[in-house]
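Every protein chain except one is present and positioned as in the full complex.
In this document, chain identifiers A, B and C correspond to the written order of the chains, with residue numbering beginning at 1 in each.
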Amino acid sequence: MSNLENLLNDLVIANRILANEEVVDAYGHVSVRHPDRPDRFFLARSLAPEFITRDDIVEFTLDGNPVGKEKRAVYLERFIHGGIFEARPDVMAVVHAHAEDILSFGLTEGTPLRPVIHSGSFIGAKVPIWDIADKFGDTNLLVANVEQGQDLAKSLGSNNVALMRGHGFAAAARSLIEVVRMSVYLPRNARALWRARQLGGEIKYLSQGEIDARNRGYSPYSVETWRAWHYWANKAGVGKLVTRPDQGKAPAKKPAKEAAKKPAKRKSR
Amino acid sequence: MSNLENLLNDLVIANRILANEEVVDAYGHVSVRHPDRPDRFFLARSLAPEFITRDDIVEFTLDGNPVGKEKRAVYLERFIHGGIFEARPDVMAVVHAHAEDILSFGLTEGTPLRPVIHSGSFIGAKVPIWDIADKFGDTNLLVANVEQGQDLAKSLGSNNVALMRGHGFAAAARSLIEVVRMSVYLPRNARALWRARQLGGEIKYLSQGEIDARNRGYSPYSVETWRAWHYWANKAGVGKLVTRPDQGKAPAKKPAKEAAKKPAKRKSR
Amino acid sequence: MSNLENLLNDLVIANRILANEEVVDAYGHVSVRHPDRPDRFFLARSLAPEFITRDDIVEFTLDGNPVGKEKRAVYLERFIHGGIFEARPDVMAVVHAHAEDILSFGLTEGTPLRPVIHSGSFIGAKVPIWDIADKFGDTNLLVANVEQGQDLAKSLGSNNVALMRGHGFAAAARSLIEVVRMSVYLPRNARALWRARQLGGEIKYLSQGEIDARNRGYSPYSVETWRAWHYWANKAGVGKLVTRPDQGKAPAKKPAKEAAKKPAKRKSR
Partner (left out) sequence: MSNLENLLNDLVIANRILANEEVVDAYGHVSVRHPDRPDRFFLARSLAPEFITRDDIVEFTLDGNPVGKEKRAVYLERFIHGGIFEARPDVMAVVHAHAEDILSFGLTEGTPLRPVIHSGSFIGAKVPIWDIADKFGDTNLLVANVEQGQDLAKSLGSNNVALMRGHGFAAAARSLIEVVRMSVYLPRNARALWRARQLGGEIKYLSQGEIDARNRGYSPYSVETWRAWHYWANKAGVGKLVTRPDQGKAPAKKPAKEAAKKPAKRKSR
């Protein structure tokens, strides 16, 4: 497969993983920036992520218009993706979802959502809460135009995740694999913090140094990261689709196969 | 299919979705008003919703009597449906269920159940708690006659949902698709509010303006609403049954197919 | 089938339902009193309830000894059953289990477990907590002899359910169908109460009059009760085993079939 086809194949896998891990249901979506055209991104047409295949992927400009003729319905909230890709050249992939267990953190400032577990470190030290009402007053809470997408991106700033009050979250990352990982662990981190608060006592959050240390060590194709990606893909029934740009298809259910090809340097975890 | 057959087919789908989404179990039921006879409604015979097929649907008058001979057992609590259809000409569909996560909100007034997430907006700004004991004293808590059904409807008033103390809830809406949607998101909204309360701080509820804005935008056949209906139907194993009055059968697992038939106007979300 | 065979067949169904509803796992058991020999009861040999078939059922005397030769391992805690059957002539069936969501109510007296939802009414107004340490000091917490079983029965008194501190619960009822129903709804009632407490405000429990009203209306073969039994059996994969003494086999997945045989009087719920 070409790099582009590989990327779109990964976008299909990302949709299926997010559905299977219950980050998205009928709603929620994941996008990836065009590798050769930074002013474009790929996102599925309006369809539940669980059902998405390669044919459902549509190319968009940053203002949310499909490139070329597209007669099928598209997501209203595509402006979330365009807004973030426009404001953040470093961002290659975006997720928007309503994952239930993070919703409560967007409803009150009583307990700010911050990383407390190592797998939650990638959400970053600060998770701003964007309230669409602050600028747009009474709406249906959906990000329905370029201006609203840009305002959300502004609130996200240089952070990785923004909670959307009464709605869900938007996550931005350097790769599809990272944004999926972040979206899967965000609710887990939220639950751990929510329970810890009920246990009383002072909560130990990850330190900035710990967040930085984990961030430095991150690589989308490290054995550690790859293992989760392949594990989730197999659980979601799309293990066969998994490929590595550097190695082509990996056999379903043999996530660590690639390691055998690096005898010299032992990758681990 | 005729419009009536379409509607009864949707009623079967509604039963299966509510069962699969764990809104109902062995108990709980959903009804729809007769499209041509406002003084009649359709409800299944006494059977767990998960097992219901077209043959199990029975036609009732508003006082809860089956139309024509019906030798099979029927739901005792059919009076909930009759009472609401009688009091609310605007209501076309009713759900009664015991969904676990809403029960606690009917046991105390410590935290009133109100919409906090956008998908919960359809429950409406006010969710009254009906206590059967207020008027009927010590009962088995079941709505077992016309008078009790009417009293529940009176407590519901012009709202969309009423909690039934120590029992469950009753939801009323303009369409089957809306009442199912409302019933699926009611527990989710309850969980988000329940968790938010434990996080401390002041909770931001949806404003009346936001509730109104979402309500104005609602349409049972909008791409957004339809996507969830078809998604839930496929998850429940009845995707094949899904049809649109305006388009006939939609292929299982291709929820957004219908959009392709509207090239002129792009529906979205 | 003879009445006895019918009863033992129901005991197999009860085991499977309790396993499928996660009331029991590798541990926990359900027994039924011998219909013709009040001084005997039936309980499975030592086996996870999920795997139990007719051949695994063993007959015991009230002191916990198998009747006749039994070379297979039996449950250590059979004394729970013997103790209760001995002390309570009115009891026909007993369940002991570790259902997770009731455990916390046995660890503190901060919130006594009482019925708050209609389906929880059968646990009765009072649920005593039996602490094996009160009489027997430091043990492994298991009810391992006649004396301990009798002490538990004494703590149960005339109630339907006793919590066992740090261990689980024991439930006693007039029929297998009722004790299974009680055991399935006990954790649900516990969860509703647990959540309600977190919502603040004063909790409305079922009144004694409501508990009595529900109790008076109870019948193991009422359409209402039967519907749940058949529903649970089908979910547990043993729908085919379901029979009614008055009607013989009921077809799998057609729980309300029996109603068709009572045209005269319409049973309902």
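Basically, contacts are C-beta pairs under 8 Å (C-beta built on N, C-alpha and C of every residue); 3 or more make two chains touch, one makes a residue touch a chain.
Note that this is a predicted model, so its numbers are computed, not measured.
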| item | value |
| --- | --- |
| Partners of the unshown chain among those that are drawn | A, C |
| Given C:Leu8, C:Leu47, C:Ala125 or C:Val146, the one touching the chain that is not displayed | C:Leu47 |
| Among C:Arg40, C:His98 or C:Arg174, residue touching the chain not depicted | C:His98 |
| Touching residues on subunit A - with respect to the absent chain | 116-119, 121, 188, 191-193, 195-196, 198-204, 206-207, 209-210, 212-214, 217, 223-224, 227-228, 230-232, 234, 253-256, 259-260, 262-263, 266-269 |
| Missing-partner contacts on subunit C, residue numbers | 25-27, 45-48, 50-51, 71-78, 98, 100-101, 103-105, 107-111, 131, 133, 137-142, 165-167, 194, 197-198 |
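In this section, only the chains that are shown with their structure count from here on.
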| item | value |
| --- | --- |
| Middle chain, criterion being Cα centroid separation | B |
| Turn needed to bring subunit A onto subunit B - CA fit, degrees, nearest 5 | 90 |
| CA centroid of subunit A to CA centroid of subunit C, Å | 46 |
| Where subunit B and subunit C are represented by their mean Cα positions, the distance between them in whole Å | 33 |
| Two or more partner chains touched - positions in subunit A | none |
